[in-house]
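Omission of a single protein chain aside, the complex is shown with its protein chains in their original locations.
For chain A:
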Amino acid sequence: MGAKRHFRVWRGDETGGDLQDYQVEVNEGEVVLDIIHRLQATETPDLACRWNCKAGKCGSCSMEINGMPRLGCMTRMSTFEESETVTVTPLRTFPVIRDLVTDVNFNYQKARETPAFAPPEDLAPGEYRMQQVDVERSQEFRKCIECFLCQNVCHVVRDHEENKKAFSGPRYFIRAAELDMHPLDAKTDRKDYAQASMGLGYCNITKCCTEVCPEHITITDNAIIPMKERVVDRRYDPIVWLGRKIFRRDQLSEGDGLGMSGLPQADGHGAEHKSGVNWHREVPAPQVAPVGDDGKLPISEITFDRAGGPSPFGDDVTFPLPPEGLNYAHPDRDK
């Protein structure tokens, strides 16, 4: 028999609800979902919660545990102190149905809006030939279990209902990236589409999505940034060079005198840039980090290593910028 521990679980539906207190037995080796199940089997048979596999494979049991978006079945009780109260709440970005169950239809709608795989016309079934190295990049994204934790954590839609229409979210950015990198996909405009119709530009690479992904998919570095990088050929996206600077500096070689090191002319896209940089045509409105009703920054507090929200320019950028790092191209130049 394990010891009793203190749990708080949000109970209610779209009309309202609150956190309720429970003392529940916890045994060695148990996960949060086990505790929910114990509650169902004892005190609260009608406590609503989704689950299927109990092994982190189906992505059903998404919930927020002490404010952190997680899979209930993959959160071991041993990660909490014995005396710690464990608070379990439903995903905040989606409308609540009852208790821990939310209406995740937003995601299925976005899935539908993302153009499907376009098979190559000249190949019959059985004739597909692809090298392992070439499929691996897409395979990383196909590991996605559709738990929607990344969708839930993304500040663009978390508490911003108004952005939902235009923004597909990280889950569908990796879907677009997956198809873009698919060796045999016959559609060639995946990146443009992501930029034009999926709201890729809203993403300012806060990396919260990567942080919460239970499959450890490197959503930002491997999908979003490459997608953004390549759409800049035609469209300006301010976040790209910041993203490079902030997150991928380790991948740039030392001492190549970059100054504002992520600048386009330095990152290997040389050929394009010589022929005219078309970066600065649409000046983007910088995005203010959103705050919730309580005046606080929502998730960044949990996933960031410092207080306050991330700077949309990247936290290690100080102003003024060194002059050699500034870039400007007159709109006329690439007409």
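Everything below uses one rule, namely that contacts are C-beta pairs under 8 Å (C-beta built on N, C-alpha and C of every residue); 3 or more make two chains touch, one makes a residue touch a chain; residues count from 1.
The definition used in the following text is that contacts and distances are computed from a predicted model.
The subunit not displayed here is recorded in UniProt as "Succinate dehydrogenase flavoprotein subunit", chosen from "sn-glycerol-3-phosphate transport system permease protein UgpE", "Tetronasin ABC transporter ATP-binding protein", "Sarcosine oxidase subunit delta" or "Succinate dehydrogenase flavoprotein subunit". Only one of A:Val9, A:Val24 or A:Leu47 touches the chain withheld from this view, namely A:Leu47. In the full complex, chain A touches the hidden chain at residues 13, 27-31, 34, 40-41, 45-60, 74, 76, 78, 97-99, 101, 103-104, 108, 111-112, 115-117, 119, 125-126, 128-132, 135, 138-139, 142-146, 179, 182, 185.
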